[in-house]
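Only one protein chain is missing; all other protein chains are in place.
In order of appearance the chains are A and B, and numbering begins at 1 in each one.
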Amino acid sequence: MAEVKYSWPSRDKSYVLGTSPNRLDGMAKATGTAKYTYDVNLPNQLVVVALGCPHAHCRIKAINASDAESLPGVVKVLVLRPAETEIRTQGELIAAVAAESEAAAREGVSALKVDYEALDVFVDDQDLERAKELERTKRVGGKVELINEPGDDDDEEEFENHEIERLLKESKYVIEGHYGIDVITHCCLEPHGATVQWIGSQLDAYLSTQNVSATDDGFADALEITAADVDIHCEYVGGGFGSKFSPGYWSIAAAQIAKETGRPVKFMLSRDQELKIGGNRPSAFVKVRIGADENGVVQVWDSQHWGTTGYNGSTVTVNPVPYVFYPKNNRRIATGIITNNQPSVAWRAPNHPQACAITQPAYDDLAARMGISSLDVYLRNLRNIAARQTAEVYAEELKLAAKLIDWDGKWHPHGRGPKRGSVVEGLGIGIHTWGGVANSSTCRLKVYPDGGVETFCGTQDIGTGTRTVCAMVVAETFGLPVEAVKVNIGHSTLPESGASGGSTTVGSVAESHRRASQDALAEMKKLVAKKLDVSPDELEVVTGRIQVSGKPDQSLGWKEACGLIGINPIQITSSHKRGDKSPLSNEGVGGVQIAHVAVDTDTGVVKMKKLVAVQDMGLIINPKLAKSQIYGAVIMGIAYSLFEQRINDPASGAFLNAELGDYRLPRLGDIGEIVVELYEPDDQRERGVIGLGEPPVISPGAAISNAVCNATGVRVPVLPLTPKRVLESLQKARG
Amino acid sequence: MKNFDYVQPRSESEVLELLSPEPGVTSLLAGGTDLVGLMKKMIVTPDRVVDIGDLPELRTIEMDATEQLWIGAGVRLDEFLSSSTTDPYPAVKQAIQGISSIQLQAQGTVGGEILRRPLCWYFRDGHGLLADNGKRIIHGDNRYHAILGNHGPAKFVSASRLAPALVSLGAKVRVVGPDPDQESILPLESLYRTPRDESQREHTLLPNQLLTHVILASDQGDLSAAYEVRHGEGPDAPLAAAAATLQVVAGVIQKARIVLGQVAPIPWISGEAERVCLGHPPDEDTASQAGEAAVAEAMPLSENGYKIQLAKVSVRRAILRAAGSFI
Partner (left out) sequence: MKKTPSEHYSRRAFLKGSSAAAATSLATNAADSVAQQSATDRVIRGETAIKLDVNGSLREVKVEPRTTLLDVLRYQLDLTGAKPVSLDGSSGASTVLIDGKPIMASTTLALSARGKKIETVESLVGDEVPRAFVEQDAEQCGFCTPGFVVAVRAFLNQNPNATEQQIRLGLNGNICRCGTYANVIQAAVSIAKGGGNG
């Protein structure tokens, strides 16, 4: 086959790329016909509800399941954590009750009798000193970078200390800051879990997952079978956000119960279990000093941060701190605290939202100290950044965002804006960066003699619009409408594709589907060329037709062209391997957000008035879907900035707010106005497709914290900025 | 859920036949928005559920001969909201609007709402109404707990959002039972009690009594309003609330009833705030001082001191809203 040159058409030559067809699965979702793992009902299935350990730290002494087993409807009790197991987080699943109905299983759980030996508990991830006293800290990392180097005879550490103090002393402005952000959970609306059945020795598993192609391994290893014996199905998943890459021990247990009872099993976590053990994101609290010159350019950063990832005692890494802004002289140390909580897993843009929230408030405080606009401080500090996007692009994005929020019209020095009754308003900025490289992906594409087109790819659509992207890329290649492409995803029996994490999916499927469709087109062109008696190089695709370039009268319609295929469809399988260089995809984006908030200083209640998000993402396939991603990310950002946090009982370690009435998420009326500007000038578009899911979730924390500070003149140090925290900070500042 | 018997009575007296005098044996089901969740979590485990959600005699809104308004306990919140006969009681409408969920407004009943069980997270996690005699709350996270009326072991806050408004309006209730001919008309506030031990409930109804109506006084031109401090939009519990009903004559408050919500185990009638109001105009000064007076005796716990400020603001804004000067 002649070498196919993979590329995207230019903006003016694109049919489908850059347009906004509706999500392919939109109607199925909106009319309730989309089937999620929780929805799949297998004949004669058992439903499992599990007992979560009520204690944050204990040893199981005895489990008595006889009362539970004798309840009507209860079929089997599987002990997951036997006697003598040490449990280190509340919510860890101890035993699973399989019954004829969910209600019967729940009743069974309440009849389980378990004896526990209580052990010591610690959950205060903010109190570093206390954690040290209790020997519950772990060094997570440390990094020092200094322009000047120690002499051969100098003690390194002494030199570093001395140099940092010297740099601070020589600074025109020194800001000492304390900022932080609490642990939050993933809180997927569809809980983790699986609905499974054995077909002979084959495990057929409907799994709520963001990793259809590679979760079979997790089952196989645990059940001592091979991945070939496991099929994973997930056409629709109700949220993942980084927590659903592996099956989870509960799904394995479902398979075990199914094997032992000979019946299909549905095992989904309950809401409070979902929050306790279904996934959470580490906290970070920082003490920082920065030193800036007379122009407000920060020359030195010295920080210590700590937090928790649960009982494995880590926190946000040092690498992303300081975030985007990166003075050449810097020292950062990170300490993890061991708390009696479930270990963290990846949450949308792991580490970045926290790093941003504990870095950029320092720059905003610098602007406040200098009495100048934070926008100026941000722009001036773009000369010292470590990011995947250029300073020039950031500057452009900042100026665009400033215009859209009316920065010039609305900005005032911190705490000195107009007051309407007890309400003050303010503006704040956040900037971010992310990679978004294309994951590996394989697409099998079939073109049928009757003109039909079908794709097969073991990817998943976690709400980002992957299905639609697959269809659009193929439709673009063939000059067809999007509806003409039948897309198959969501099964591990399909060609492998990477997990949906790291903002790697749009690039991955764009690669595999473009390659497959361009390869298939090459085959089509050969057939058409022969029929039209020209060489394949002379042919081009226009809407619905393949024609000799510029000569519509020398063309065949798509169906006609397919009629030349013969009996068997064209079948092409094409792949992209992650890390291979390709003109179709790229990595490295920036992005900028500015928040406008209103704070009622009498009540501490913060309301979103407006948030502007300017985001680059290389080549944009579907602007409507891209905007949805950004709206969604911004709203998740509002959630962790103003509403959600895990609250542990200080004495018992219990996760107190593990129900949705207490674990506060924003509602529709809380979001204010969100303005999204897709930044796609030609030089960004030319880079190719870059992932988008994560970058826009990074900045809201810094932007909103800075806006509240600009409004009130007071830094409320720890996110979320609840009314309690805002009031307490205001009262502290006054008195 | 534990299995239970289910029955739909057809009359008030049938209801009473079906209720047990023993606590915890039978439960009344109205809209289900509170009870069903509690049963799923096994906090409430009745042997029999008596479903009065569709009992017609509990679903009427009627004015009697003296122009008192009788609201059946089974009247849905959205029915109260949309009725024009309830227009003279804006405090209640504002409280319902604050609930801000069309589902809860359609499904929830007036009777169910005023008897809503506390939202204390220790209670709802199975540690009892007093959460180990208050100890779990004192040593735990009490940011949403009581700042008033909290001297005893009970530290939860009353959950009803309508109760402060209704109590400020001087609402009464009709209670029947245990026998069908036992009938009382009581002030609404007498339904609430601060329990002193786990054998006591947070209200005074016997297990085999039925709240049938809330009775609102005839419209005398009183001004009323409710104000809630809410963390965000939606039905989640407010952080503090107050309702104010004022009788204003020639610009001066002649009568006032100020009731705080979400700050004490019962709807908290503030005689202190009332005394500040009497004889004064409903202006910023009076309202602020009333707010200060309402919280003068507040005893914060370790995490809920901020609620004092919020309670103060709620009282002030409720008074000003009643007077028409705060939207």
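Assume a contact is a pair of C-beta atoms (placed from the backbone, for glycine too) under 8 Å apart; a residue touches a chain by one contact, two chains touch by 3 or more.
Please read all numbers here as calculations on a predicted model, not as lab measurements.
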Point to revise | Chains in view that touch the one left out, judged over the entire complex | key: A, B
Revision key, fill the gap. Where A:Ala56, A:Leu167 or A:Val237 are the choices, the one touching the absent chain is A:Val237
Revision key, fill the gap. Given A:Leu584, A:Ile635, A:Ala654 or A:Leu727, the residue that touches the chain left out of view is A:Ile635
Revision key, fill the gap. Touching the hidden chain, out of A:Val541, A:Leu625 or A:Leu692, is A:Leu625
Review point. Which residues does chain B use to touch the chain missing from this display?
Key: 1-11, 13-14, 17-18, 29, 31-33, 36-37, 39-41, 48-49, 51, 53-54, 60, 62, 64-65, 68, 70, 76, 78, 100-104, 106-107, 174, 180-181, 183, 185, 212-213, 215, 233-236
Study note, to complete from the structure: chain A residues touching the chain left out here are 22-23, 25-36, 38-39, 41, 101-103, 187-190, 236-241, 270-271, 462-464, 624-625, 627-629, 631-636, 659-661, 665-669, 671, 674
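One rule holds in what follows: only the chains that are shown with their structure count from here on.
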Practice item. Provide the residue numbers of chain B that touch chain A in the complex, in ascending order. Key: 1-3, 40, 42, 100, 119, 121-122, 124-125, 136, 139-141, 143, 229-234, 236-237, 239, 303, 306, 309-310, 313
Check your understanding: Hey, which residues of chain A end up touching chain B in the complex?
Key -> 103, 106-107, 110, 602-605, 642-643, 647-652, 654, 656-657, 659, 661-662, 664, 666-670, 722-724, 727-728, 731
